[in-house]
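Every protein chain of the complex appears in place save one, which is left out.
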Amino acid sequence: MKDPEPLDVSKLDSIRIDPALWRGLTQRRFSRRDLLKYTGYGAGSAGLAAFLAACGVSGTATKHTTPPVSAVEAFWKKQHKTGTLNFANWPDYIDKDDNGNSPTLLKFTQQTGIKVSYHEVIADNEVFLPKVLPALQAGQDTGYDLMVITNGDPLDELLKPGYLIPLDHSYLKTFEQYANPKIKNPPYDPGNQYTVAWQSGLTGIGWNSKKIKRPITTFFDLFDPAFKGKVGFFENLQDYPNAILVAMGLNPQTSTQDEWKKAADMVLEQFNKGQFRHFYNNNYIDALENGDIWITQAWSGDIQIAQLSVADGGDGYPEMRFVIPKEGGLIWTDNMCIPQHAQHPVDAIMMMDFVYQPQVAAEMTDYIQYISPVPAAQQILQGSDPAVANNHEVFPTTDDLAHWFPYKVFKDNAETEAWKTIFGAVTNQ
Amino acid sequence: MSGNDRLGRRAAPYLLTMPGMLWLVAFFLAPLVLMVTLSTQTGNLLDGFRQTWHFGIYPQVIWQYQHQFLRSFEYGGAATIIALVVSYPLAYWIAFHGGRRKTTLLFLLILPFFVSFVIRTLAWQFILADDGIVLGALKRWHLLPSGYHALATSTAVISGLAYNFLPFMALPLYVSLERIDRSVVEAAGDLYASGRDVFLRVILPLSLPGVFAGGLLTFVPATGDYVNADVLGGTRNNMVGNAIQREYLEFFHYPAGAAMSTILMVLLLVGIFAYARALGTRSIQEYV
Partner (left out) sequence: MGETDVRLDQVTKRFGDVLAVDDLTLQIDQGEFFSLLGPSGCGKTTTLRMIGGFEDPTAGVIHLGGKDVTNLPPYRRNVNTVFQSYALFPHLDVFENVAFGLRRHHVDRQEIKRRVGESLTLVDMPGLERRKPGQLSGGQQQRVALARALVNEPKLLLLDEPLGALDLKLRKQMQLELKRIQKDVGITFLYVTHDQEEAMTMSNRLAVMRHGKIEQIATPEEVYEHPATEFVAGFLGASNLLEGEVKSRHAGVADVVVEGGSTVTVPDASLNGSESRVKIGVRPEKIRLEEDEGEPPSGWNSVRGVLQIATFVGVSHQYTVDGPAGTTLTVYAQNLGSGANVAPGDRVRLLWRPEHTFVVRPSEPLAEWEEEQ
């Protein structure tokens, strides 16, 4: 295995970007999400919703089966463009001009005549889903035609009970033509039956170069006894288990339960040694900046924000570093999907296809700088903004992608439960 | 007419308590029944949950989360005692020596608590960070070893709990101290009680209803809390609230989460009854 070049974000300093955008787009993955999560504590809203959702689920869930092609066709034949689209997305996850309007959305309306009602309501999958699940379980419209949900458990919660409308690929010609083949046909949704990617991001290692005077290259640097008690680890059961499996040289997708146990034991051993400071949800970036931890599992965007000077809208910690370990990183994808009973499915699927136009993707990517699912946008940006075009984090090479693994997708519930039991036991101490 | 009046008068108490009753039924009893029902379902998110009256989940979660349960009561108890020790002198001073500034002082006491619970706790995380404004400075002056940390310890979690629930302790204490008849205190002095005796024989026993109420109001939420452990704790400070949160929101083990919530509630209720027996709500009622 050839070592991929570690992604040192400090190199990105030269890139001229609107810092406020950086702030906004990556922020969604931590502090704000953190607060929203705890908000449920005060109001009991999230908890109650989840609870009611759980009650509703009992005995009524539909088994996820692939509907016959003819049924899909029949469904879409009956649907018509309505000229309206209710779009639920994460905050600051689309390009915006100085007036707060999105050029992409304006262009969409111009091209299709569809008016978009754009709602930035998803600050956390775990908080958002309990709000729409009860409606879906009751067989009702959620009020949204298009939602952007992260792959893994959150998306599975919609996919597996059959809460998403299967897509008619005759509407997705642009997608078929321009989507990155590596991002197309993901393991969690073979053949893009229900979803297409919006943008993707990475999970790697963040570290403080003031505290650690040597380069960090491998995942196992997290286990260096010199950093005892100064190491952060993710608590969620996607990032930490998948990352350690990748570190062990395994593809999470093909890993076995015995390997999971080995991986969990490895983490448990470090846990018992007191290697970890805390299992973080989202607040690890503050801990890294405060010196509580020196090195941690991290999401790329967070570290970029930390590095930027305060004047540029960042946190002002240029000593922060981000690296994809040589064993490989994790790539996750936020996916567009159409919930069952959506009122305007044709308008929604047209939006799905629209954002795959290279010109549209280029404009949007130039602004939000996540991993674009449209490689052709790279050529367009090569002319207008080469710094972004040459950024591996935005336009990864095939080589990069070979070392970036998606989260494990589970075959069945038994596998899910085994995974949760094995890996959950480590962080539940 | 008069028959109707009499009927109306007899129905009045029921009519007056009706909103409260409905509230209790809708938002306490019904969820409680649902929670217990849910805890005895079997299944998973994909295949759905079926009512199987499988109570085996109870011993299972108790065994699995015994440490978290124990830790919750330990932390909740410690936090309650600390809150009591800290807020008693405070409440005492305001009640007896606050004079015309009483309202202002009380306001100052609860002022920090106008800020969101989470923000306050996150602020402590920031203040007490390893290289933060306090520890960082002390370390630079070599007053603390460089490896010292205040966060990620049980002390941090307990202190956070005590801090966050302080008003729940201080306010009932203040009320019970404030309502002590000053002439009773003078009478004790008149009957040769020294300052210490006045406190131990008169003020303290008369403030016990406040201690009781404050203890309850602090202990119950502190024991069920998960924010402090999450924000201020380390890898070994998880309380049962953290475990319940994960079971519900991350593992989607709704029955397990429900069972743990039920167990926590039952344990708290048993604790409260024992506590009420020990401190005696009846004797308290006798002189209020």
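Odds and ends about this structure:
Per-chain numbering from 1; labels A and B assigned in written order.
Note that a contact is a pair of C-beta atoms (placed from the backbone, for glycine too) under 8 Å apart; a residue touches a chain by one contact, two chains touch by 3 or more.
Here the structure is a predicted model, which means the values were calculated and not measured.
All shown chains touched by the missing chain in the whole complex, by label: B. Residue B:L206 is the one among B:A95, B:L109, B:L206 or B:A229 that touches the chain missing from this view. From the options B:T17, B:Q51, B:T104 or B:S194, the residue with contact to the unseen chain in the full assembly is B:S194. In the full complex, chain B touches the hidden chain at residues 181, 183-184, 186-194, 197, 201-202, 205-206, 283, 286-287.
As a working rule, only the chains that are shown with their structure count from here on.
With centres taken as mean Cα positions, chain B sits 37 Å from chain A. Chain B meets chain A in the complex at residues 31, 34-35, 37-38, 41, 43-51, 65, 67-68, 116-119, 122, 125-126, 129-132, 136, 147, 149, 151-152, 226-227, 230-231, 233-236, 238, 243, 246, 248-254, 258.
Residues 34-35, 38-39, 41-42, 46-48, 50-51, 54-55, 57-61, 63-64, 126, 153, 157, 160-161, 229, 235-237, 271, 276-279, 281, 283, 286-287, 290-292, 412-413, 416-417, 420, 424, 427-429 of chain A touch chain B in their complex.
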